[in-house]
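Note that one protein chain of the assembly has been removed; the remaining protein chains are unaltered in position.
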Amino acid sequence: MLVNDKFLGITSYLMSKIVLDNDKFLELYRVMIRIRTYETTLRTLSREGKIPARFGMYTGQEGVATGVSAHLKKDDQIGSTHRPVGHLIAKGINLDKLTAELCGKATGFNKGKAGSYHIFDPETGCLGANGIVGASVPMCAGYALRNQIKNDGRVTVSYFGEGGSNQGGIQETLNLAACWNLPIVFICENSSPVVQRMLGHEMDYPQLTIDNVSIRAAGYGMPGSTHDGWDVEEVYRVAGEAINRARSGKGPTLLEFKVHQFEGNLEGRLEANEKDKPFCPIDVLEHKLRIRQILKKDTEEKIRLEELELVQKAVKFALSSPEPDIKEAYTDVFGGAF
Amino acid sequence: MLVNDKFLGITSYLMSKIVLDNDKFLELYRVMIRIRTYETTLRTLSREGKIPARFGMYTGQEGVATGVSAHLKKDDQIGSTHRPVGHLIAKGINLDKLTAELCGKATGFNKGKAGSYHIFDPETGCLGANGIVGASVPMCAGYALRNQIKNDGRVTVSYFGEGGSNQGGIQETLNLAACWNLPIVFICENSSPVVQRMLGHEMDYPQLTIDNVSIRAAGYGMPGSTHDGWDVEEVYRVAGEAINRARSGKGPTLLEFKVHQFEGNLEGRLEANEKDKPFCPIDVLEHKLRIRQILKKDTEEKIRLEELELVQKAVKFALSSPEPDIKEAYTDVFGGAF
Amino acid sequence: MPERIITMSEALNEAMFNEMKKNSDIILLGENVSSSFRGPTKGLKDAFGRERVRDAPISETSFIGAGIGAAITGLRPIVELMLVDFGLVAMDQILNQMGKTTYMSGGAVKIPITLRAVIGAGTSSGATHSESLYSLFAHMPGIKVVLPSTPYDAKGLLTSSIRENCPKVFLEHRLLYNVKGNVPKEEYTIPLGVANTCNEGNDVTIVASGLMLHESLKAAEKIKNKVSVEVIDPRTIYPLDEETILKSLQKTGRLIVVDEDYRYCGFSAEIAALAAEKAFKQLKGPIYRLATPNTPFPFNPRLERELLPNAEKIEKLIQKVIGE
Partner (left out) sequence: MPERIITMSEALNEAMFNEMKKNSDIILLGENVSSSFRGPTKGLKDAFGRERVRDAPISETSFIGAGIGAAITGLRPIVELMLVDFGLVAMDQILNQMGKTTYMSGGAVKIPITLRAVIGAGTSSGATHSESLYSLFAHMPGIKVVLPSTPYDAKGLLTSSIRENCPKVFLEHRLLYNVKGNVPKEEYTIPLGVANTCNEGNDVTIVASGLMLHESLKAAEKIKNKVSVEVIDPRTIYPLDEETILKSLQKTGRLIVVDEDYRYCGFSAEIAALAAEKAFKQLKGPIYRLATPNTPFPFNPRLERELLPNAEKIEKLIQKVIGE
């Protein structure tokens, strides 16, 4: 649904269309809890100085990656951003190695050389967080190109923000994907559903003059639409359609999801954003699940506990892991013997 | 009018709406003859080895620059492309110095250092041909920014091709101009109205999946429309609206004009393009002028002759001009004493 | 004159404030430049308004290009790149349009633009958020490249940059923003292209800029009872004050170049090549470069430290050079 009623409150969604069966519902719930628990823990680790540099948080956006990745297979690829943790976890990345990487340890996916901004895990198709706004998007076209040529039904999902949507490379890639009819879904997470912000600062000039980035899809001859990113059921529904479209060779789609970032700012918060609270995707989902009597108190507690244990295990793994050998500073420049 | 009837022939336009009075009509006719005559002469010069390098020709597109520049004042700025001669002449650039520049002479606008791809004449607001596809467009936003800040009613026109329309820098600038509400008109000259071509080669994959580039305007919240570039009267009419809009502070517009390039290809022609002939903007205008009994045979001959003399004078000026002093190779790097 | 100790960040702010106050043609463009949280640009929006201090969307090609265009038509834009690394998305505008247009136009247009950018490694920010890139800008024609290392220089060099009529890339090392120093309240300029001999000495010449100047000075201080080290800060990477360096070599005959940028085809190579051509007869031994190897910056802090020059490594190299 187009978010034109975003100021009307959110209760209207709660009982709308039922897309998911109960098990799938709980599965998604678990993923979202995992991301939230993980990032909450990361903040502590970060404050304790265990993570060498600041990075972007996905908190408040969990509904998007979760609803999208529910349709992805292990071999499908995603390209991510400077706010990658949610995308990676939803895609099924191993938390131990993820945490080790964020702590710069030898046991991380990338030997501690990537950090949050450049994590790669080919195993799960997580082909790149990226520290340069928009830069993973052209590369995603390349993953999709491989899929098209190999014709093995894999698809690619390419994430970016509404700020990133203005980068030339992203706009070029939307066109390229359309011209080559690539099996790819572009996901724009619009974190300025109300006031336009960049890195948490309210902007004095707008960075967009349109309410919905998805209307740009028409300019590339592909379908596009805008939806509530805080409603994982809605995300699941529309992402499914777009991913199926790509998988069946019908070409790219641009989906936009409005999201509210709770703790996402790299440079420190400017306002408490109390107003964002009602748009918490986990609260919305819990509400739905309770109303539909899917989530019992004990199931909820069990899930939360299990996920917390998983996360704590990952932290323990990371903290007890060794630093990379100093000569790793010089390896991997060319990916083999120099 | 949208070019949906492009295969229906062109006679329907001939008697449509009458926008121009007789004098203006003849003025535009003269400019178009000037551009055509000039470029025809350039081709000879080029074949004779008097112009050191190949460059893009505007032949077939004269209606666009002519109809647009008819609304521009001397102080208004334009940014051009690798096919600049028509834009520059329509803007009123001096033919002597232009020809001298194309021949690499000291008396050229830029001392023979620019050549066709980088001619600058601040005097007439010709602020840059450009050899990099799309690169003049961001700079045009800067001219418009100056106009907005100085608030003296000047406007900027930024030209690019349908191929260029995919460049990231152009797409970024469309957004920037909208966000800053700049007094600028973007003109996309679409030279692939039928088959998609690049540098004259027919492409095996499309470079655009939309018929009209102007529909991208909606993605930047600005007005956009597509028109027949071979009908100078139509160009004059819609360019006037867009330029007035910019001049009165209402912001940017994207106009697209379909054109047929007759001799435009940098790498040599692949096909004769006999099919393009009916879309010659000069033929179309002459037809109109004759039907409306504005252009008599003797006026036509007079104009053609006068323009030919002007052009021949320019060629003579250029050919008899000296080469730049050899030490000019080292000057102007920083635009002053090093 | 009483001392007035402020940070480099404040010194930069002061230079921009003073110039913008005097000349309404100076504008400031960039991402989040209106924010009240960022040192160098703090307060400028409030003082000069949103027309002149203008937030741009995340599209560097467009707003750097707009800065170039504005400069061509007579404004004097300061354009801010949040980090120099992000400039790679806009290299055609920077290197082709900004750097070459004056020359290509035969001097018909001038481009009085100052492109400010944060640079520097040492914060575990990884391969795309840690570069210096000054060798790259200096290699390409038509751009002056400025790199202050003290608050005093920062104010004087930025003032000069804003006033000069050519394209400048003005680089600010993130680890120097909070370094403090004496900065006079009144206006002053430091000409571009003039080096500063920060430490006089007779045995060996070190050329170093930005953060590496500080590391070199530390090393010189530590070793001063054994070796007399002359330390030169070029202050502008291009144009280079060759004379000061060559004069120093006449005295010392030994050269070390310390450079945070990548070594291969970098600024350190240029200084070495200069000396090997123009001071060959004075040289008593090989010229050494201590620069970042041609390796991306790793996220892990220990690995990152391994790659970067620092006082300790400089000191060792001085010992080696003197021993030869």
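Each chain carries a letter (A, B and C) given by its place in the written order, and its residues are counted from 1.
Operating definition for what follows: a residue touches a chain if its C-beta (ideal position, glycine included) is under 8 Å from a C-beta of that chain, and two chains touch if they have at least 3 such contacts.
Keep in mind that what you see is a predicted model, and the values were worked out from it rather than measured.
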{"item": "Options C:138, C:198, C:232 or C:245, residue touching the unrepresented chain", "value": "C:138"}
{"item": "Touch criterion as defined above, residue of A:52, A:84, A:169 or A:221 at the omitted chain", "value": "A:169"}
{"item": "Among A:29, A:58, A:143 or A:230, the residue in touch with the chain that has been omitted", "value": "A:143"}
{"item": "Option from C:58, C:113, C:127 or C:311 whose C-beta touches the chain left out", "value": "C:127"}
{"item": "Residues of chain C (touch criterion as defined above) contacting the omitted chain", "value": "61, 85, 88-89, 91-92, 95-96, 99-100, 103-104, 126-128, 135-136, 138-142, 238, 262, 264-270, 272-273, 275-278, 280-281, 283, 285-289, 294-296, 298-299"}
{"item": "Touching residues (missing chain, whole complex) on chain B", "value": "52-53, 104-105, 111-115, 117-118, 130-135, 163-164, 166-169, 198-199, 201, 203-205, 207-208, 267-268, 270, 323-324, 326, 328-330, 333"}
{"item": "Chain A residues touching the omitted chain (full complex)", "value": "77, 79, 108-114, 118, 120-122, 127-128, 130, 132, 135, 137-149, 168-169, 172-173, 175-176, 179-180, 328, 331-336, 338"}
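As a working rule, only the chains that are shown with their structure count from here on.
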{"item": "Centroid distance [mean C-alpha coordinates] between chain C and chain A, Å", "value": "37"}
{"item": "Distance between the centres, which are taken as Cα means, of chain C and chain B, whole angstrom", "value": "41"}
{"item": "For chain C, residues that touch 2 or more chains besides their own", "value": "54, 56-57, 59, 61-62, 89"}
{"item": "Contacts with 2+ other chains: residues of chain A", "value": "166-169, 205, 207-208"}
